[in-house]
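Omission of a single protein chain aside, the complex is shown with its protein chains in their original locations.
Entry: chain A
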C-alpha cells in the first residue's frame, strides 16, 4: 500500500518546496504542471519513456555485487546500482530524456539547461540532438575552466555553451542565468532543470523520472537476493540520484536510507557543501529548503572536489525526509571520497565519478561495523572518466 504521497498539489513537502518565483514565471510553471500531470497519467507517454530508457540509455542498469571490496572491508556486502553504465555516463540522462519528451509534447523548440560539472549539460545536449531541438547550456566560467572536456562534448553535440560571469561563477549562478533566460523566452523555451530542485513541479517531476533507479533495484533485489537491501546509500548534491533510489523505498520502513553530502575540506572549515548537515532552511531557486547561508541570509560559496556536489541548496524533499527522520544525512571529506575512488578502481575495476565516490566512502566506513549478512545498496551515480584531470592533479600529475 502506498502511504507516502508528497508533495501536495502546490508542491509542498511539509514546510519545504513550493513555488517561490517572480510573477513572470508563474504562468509558465502552471502550464508545465498541467502538461506534466497529463503525461504522468498517460500510458502512451510512459511507454515511450520506457522505450527510450531501454534502447537509448541502455536500461536496466545492473545491480553488481562488489565481492572483492566487500571482503576487503570485512563486513556488510556492498552492492552497486550501476548508473555509470548509462549512455553519457551518469544517472542524469534518465531525467533529460523524460523532460525532453515532455518539451516535445508541449511544442517547445528550444531547451536550456544549467550545469556544474557538465554532466547534466552533456545529458541535455545529447537529448536535444536526439530530438532535434536547439540547446543552450549555462555554465559558470569557473566551472568551464575546470571541466573543459565536457564543454567540448556539449559543443560536439551541437549545443551553445554560455559562460556565466556573475556571482561565484559556479552552478548556482548558472541556475540564476538559466532562470533569467527562461523568463525572457518563455514562449518557445523549455527549461530542463538537472536535479530535484527549483520550483514546483520540478522536484516532483525530476524525482519521478529518476525513480526508475529504485524501481529497477527493488525488482533486481527480489530476483537475485530474494530480499530487499538493509541500507541504501547515495551521494547528495541537489539530490536527484539519491531520491531516484530512495523514493520507491520510502514506505518500506525496514530499509534505512542514507544521503551523503560533500564535507569538502571539513565541516569546520567553511569549505564544504554539506547543506543538510550544516545548513538552515530558507528560500532559493524557487523553493524552500535547507541552504548554506550567512547570518544575513546571503548564499555562501561552497567547495567540493566534485563539481556535481558543489551546490549550496538541496532538493526540498530531502529537507522533509531529514526533518521527519525517514532518511539520514551525513558528510564525507574530499580526502575520504578520493580514497574510496582509488579503492573501487583497484578492487573492482570500476572508475567511479567523484560524486559517487562520496557514497562509496560512507559505505566503506559503515560496512565494517555490520555483519556479513547485511546488504548495502550504493547508487553508483556515474563513471569517473570526466574526473581524470582532477584526480591526477591530486597526485601531482598534469595530464
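Worth a mention:
FYI, a contact is a pair of C-beta atoms (placed from the backbone, for glycine too) under 8 Å apart; a residue touches a chain by one contact, two chains touch by 3 or more; residues count from 1.
In this text, contacts and distances are computed from a predicted model.
Within the choices "Putative ABC transport system permease protein", "Tryptophan synthase alpha chain", "Transketolase" or "ABC transporter ATP-binding protein", the name that UniProt assigns to the complex's undisplayed chain is "Tryptophan synthase alpha chain". The missing chain, though absent from the display, is touched by one residue of A:6, A:21, A:53 or A:260; that residue is A:21. Only one of A:186, A:345 or A:389 touches the absent chain when the whole complex is considered: A:186. Among A:293, A:319 or A:333, only A:293 touches the chain left out of the display.
Against the chain not displayed here, chain A makes contact via residues 10, 18-24, 26-28, 30, 166-167, 172-173, 176, 179-180, 183-186, 280-286, 288, 291, 293, 295-300.
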